[in-house]
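The complex appears here minus one protein chain, its other protein chains still in place.
Letters A and B mark the chains in the order given here, with residues in each chain numbered from 1 onward.
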Amino acid sequence: MRRPERADSDPGEVLLEARDLTKHFPVRGHSLVGGRQVLRAVEGLSLAVRAGETLGVVGESGCGKSTLGRCLVRLTDVTSGTVSFHGRDITRLSRRQLRPVRRDLQLVFQDPYASLNPRRRVGDILSEPMQIHGYGDRRAIARHVQELLEVVGLNASHVDRFPHEFSGGQRQRVGIARALAMNPKVIVADEPVSALDVSIQAQVLNLFLDLQDEFALTYVFIAHDLGVVRHVSSRIVVMYLGEVVETAVTDPLYDRPGHPYTEALLQSAPDVEDEEVAPRERILLTGDVPNPVDKPSGCPFRTRCPYAQELCAREHPPLREVAPGRHVACHFPLVTPTGDVAQHALSAGGSGSAR
Amino acid sequence: MAMFIGRRAAAAVFVLFTISVLVFLIFFATPGVDPAARIAGRNADPATLMQVRHEFGLDRPIPIRYGLMMEHLFVQRDLTSFVNRGALVIPQILQAVPVTLSLVAGAAVIWMVLGLLMGTAAAARRGTALDPLMMLLGVVGVSIPVYWLGEVVNLLTQSRWHSGLFSWVPPLGYVGLSQSPGQWALHLLFPWLTLAALYAGIYARIVRGEILEALNEDYVRTARAKGLTERRILIRHALRCSLIPVVSLFGLDFGALVGGSALLTEVVFGLPGVGKLTFDSLQNLDLPVIMGCVMYAAFFVVLANAVVDVLYAALDPRVRRA
Partner (left out) sequence: MPESSLVRETVRGAGAAGPESLLDVRDLTVSFRTRQGVVRAVDGLSFSLAPGEVLGIVGESGSGKSVSVMSLLGLIRDPNARVEGQALFRGRDLVAMRDKDLRPLRGREIAMIFQDPMTAMTPVYTVGWQIAEQIRAHDDVSKRVAHERAVELLDEVGIPDPRRRVGDFPHEFSGGMRQRAVIAMALANNPSLLIADEPTTALDVTTQAQILDLMRRLRVEHGSSIILITHDMGVVSDIADQVLVMYAGRAAEQGPKKDVFHRPRHPYTWGLLDSVPRPRAERVRRLPTIPGSPASPLDVAPGCPFAPRCRMRHERCDERPELAGGPAHVDACWLPRDRRQELRREVVEAAVAEGDPGDLTEHGAPLDASTPPAPEQGP
């Protein structure tokens, strides 16, 4: 296989943890009259990110994965629950108290152009966080900026360029350099390659992996592309309508999905057919993701689930460990306690037969 | 939709209340400004001042005075002018309203028709000589001050060529619509054209810009791929979507003009409208009339806003649900 699965062999300490995290947004309601509605972007979500691992977060648009990322770095306030970093609750810290935490906890955005000030030179963009956090004198900062540019594969002579003078891939490298500026411990990357051309995606993904090796970084990698997430992640969290429906180590999850939604996602992802991968029959989900303002009763996925039964409408399935290292929020998980494909999954033409 | 209108009306009432409080405080409760002294005249003796204060209720607490003012203004409608003792405020305003409404409504029809035609033509003929020509015409209309244009028009139609070309033009002033529709229109014709000249230019530019922007939208590309004619794409798709911002702007302009912004036109053409009334009362610092005029103006601006919102919802299905 590829890089050592650190989370497997040597579970590092928990760096970043969310407990019962909930984030609601008020839906543009009418001030005086009319009922107020809330968009439940993230609801009762718990996860732990261990040192050195890459936790991949996948899900479709509107599943709350971006909101989760923003809550984790406290870019947005949370409605309830806690986020803790190094065991310290950072949920209610003030801006000033957050400042030292921010050094260790950085975010890389999807659209590098929107997140870089177009009127500032790359050198200024990179040195700004160092000035704020007091990195050192001007010479030290200038030297570090050059180092950063080289580390992310840019030419150190480009410090005086403006963001628009770079291509999309280069801008994302600048965004990564900025996140690296204060030697963070954790980087939360929100769809960092989805705006890039396919040939550039691979370059940036390799960069993420190289930097992880070099600086012992921990990643939370949020993306909708299943291939991309699989490539970088050691562990995966699958989200649906603001909730975690499954979490497991990458390979077992891709080989034998435990939640019907994970299975559906994997079957929907288009893949190139060649000698290795044969064309396959697949079951398609019907309908669309329900509106997060008006979530279904019981299991959120039951309206589109091919395995749904009467119990699913009644009872919300809790996220529970169905096999070692594998948590699934489903009344009828597709894996047995030994980690094999469950009988009913096979009969419904589950992924086990697809491979 | 009914719910939407109801909510909008409630909000409008609230805004009007706030404005009335603010205006009242500005004119009647500003330290150093003593309305009584103003009414009693210069060098009035303290006894007279006291008497005036009592007579006008100026010696009572501010909330009570506000209540009294509003009662006189809206319930009993017998608020009297400070300057022309005995002249009631409400009838004065009510008399002026039809004049202003006639002026503004007529001008609005002219400028909207002209603006839409010119703007659409300019956008459709982009790249030809017609486009810059239309826009130049628009700029000319926008840059000529209304009072100057009005005076020139008066000069030509009332004196210079009055005996010849413009012998059919009636003297300045206003004739009610109910009295004689023909004379009403004839008296207002040049005021309409003068006022419309300014706005037609502005609207032509806005309509052109909106259409050009709409023509770059994806849905226009879809319309083209559907095999629709260019004419249909321009009118049913691009122009239709451009109307949304234009109409909202129109509502606000219309409200402001009816609320008194047509002042210069009214003064130049001797039309006894609300603008002129406000102008006169401000010159005399006639507080009750000012109060009445401001409330009236606020009412129209707020009403226009509310109408715009409803129109917006009618034109743009996306806001209907919101």
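Keep in mind that, in the parts below, a residue touches a chain if its C-beta (ideal position, glycine included) is under 8 Å from a C-beta of that chain, and two chains touch if they have at least 3 such contacts.
All values reported here derive from a predicted model rather than from experimental measurement.
Considering the whole complex, the hidden chain is in touch with A, B. Of the candidate positions B:Leu79, B:Ala200, B:Ala223 or B:Val246, contact with the unshown chain belongs to B:Ala223. For the chain left out of this panel, the touching residue among B:Leu188, B:Cys241, B:Val258 or B:Val274 is B:Cys241.
When you scan A:His144, A:Arg173 or A:Arg256 for touch with the missing chain, the hit is A:Arg173. One chain is missing from the display, and on subunit A it is touched by residues 1-3, 60-61, 153-155, 158, 161-162, 164-170, 173, 197-203, 205-207, 209-210, 224-228, 230-231, 251, 254, 264-277, 279, 282, 284-289, 355.
Contact residues of subunit B toward the unshown chain are 127, 217-219, 221-229, 236-237, 240-241, 244, 315-318, 321.
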